[in-house]
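Note that one protein chain is taken out, while the other chains of the complex remain in position.
Right, chain A next:
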Amino acid sequence: MADSYCPDCKRSTEVVFDHSAGDTVCSECGLVLEAHSIDETSEWRTFANESADNDPVRVGGPSNPLLADGGLSTVVISRPSGTNSDSLPSSSLGRWQSRSSNPDRSLILAFRTIATMADRLGLVATIKDRANEIYKKVEDLKSIKGRNQDAILAACIYIACRQEDKPRTVKEICSVANGATKKEIGRAKEFIVKQLEIEMGQSMEMGTIHAGDFLRRFCSHLGMNNQAIKAAQEAVQKSEELDIRRSPISIAAAVIYMITQLSEEKKPLRDISLATGVAEGTIKNSYKDLYPYASRLIPSFFAKEEDLKNLCSP
């Protein structure tokens, strides 16, 4: 029931909306003011607990603000197991669609690659989304056309991890990025950081990496017990005061080696090398650097003085 102007009665009269016919009718003279109104309620009824797999209320995936149209377009999939005669028209439709220029094609492909790499590393969705954002910002600059696409994507993930304060070593990212070398990823990362600084001013807040950031992860890869992990973290904190000129990852690996040598289950050098990505020779050399300060580094709750004497001298 609403008030509207009726042209026949020439005054505002009460107007009734008839749902079954979709008409707006004047209640006094019966003139149909508007017909064929479009009903915007839901198409079908949904029942709770019926099919948990596909929720019939939703008709598509989550909208992605990074894509040009929010990811609204529909894709024709040519069935791989096309058994009957339907396969022919569907494959030609698929071909027609792939020929049509989709502005987001490369973007979607890149996002998919980033998602694969993030899955292999076990990264949370926050980091993956941030990597997508970073890639979108660098995406259409002409200067990346020449560079290795894998290196750029790997660098996006590296920067995203750093920005979320959960850094991953370049070697770890190298292991999931197919074909990109450490050097390429490093160069791509420098490039992206420079581009982002130009565009957005001074918002690239990436602090330096510390040995402690990686320690937790390396320790759980090796299966060390909680006591050992706590001791290793304290040791790494104390090592920052010393004058040791080594990469933070090598220091972390050497500290883990020292701690495991002191505990019951000694991990072989090979295992530590595999878990951290540091070469065995480098761990030995870093251990040589750390050895003189062993008494200062290892906390007293973990090992006493005599145990330290058992530490093999490098």
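Basically, contacts are C-beta pairs under 8 Å (C-beta built on N, C-alpha and C of every residue); 3 or more make two chains touch, one makes a residue touch a chain; residues count from 1.
We take it that contacts and distances are computed from a predicted model.
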Undisplayed chain, where the name is taken from the UniProt record, one of "Cytochrome c oxidase subunit 7A1, mitochondrial", "Response regulatory domain-containing protein", "SKP1-like protein 12" or "TATA-box-binding protein": "TATA-box-binding protein"
Option from A:Ile249, A:Ile272, A:Leu290 or A:Ala303 whose C-beta touches the chain left out: A:Ile249
Among A:Val25, A:Ile114 or A:Val170, residue touching the chain not depicted: A:Val170
Sole contact to the chain not displayed, among A:Glu14, A:Glu199 or A:Glu241: A:Glu241
Identified contact with the non-displayed chain, of A:Gly22, A:Gly179, A:Gly207 or A:Pro268: A:Gly207
Interface residues of chain A (partner: the chain not displayed): 169-170, 182, 186, 190, 202, 207-209, 241-243, 245, 247-249, 296
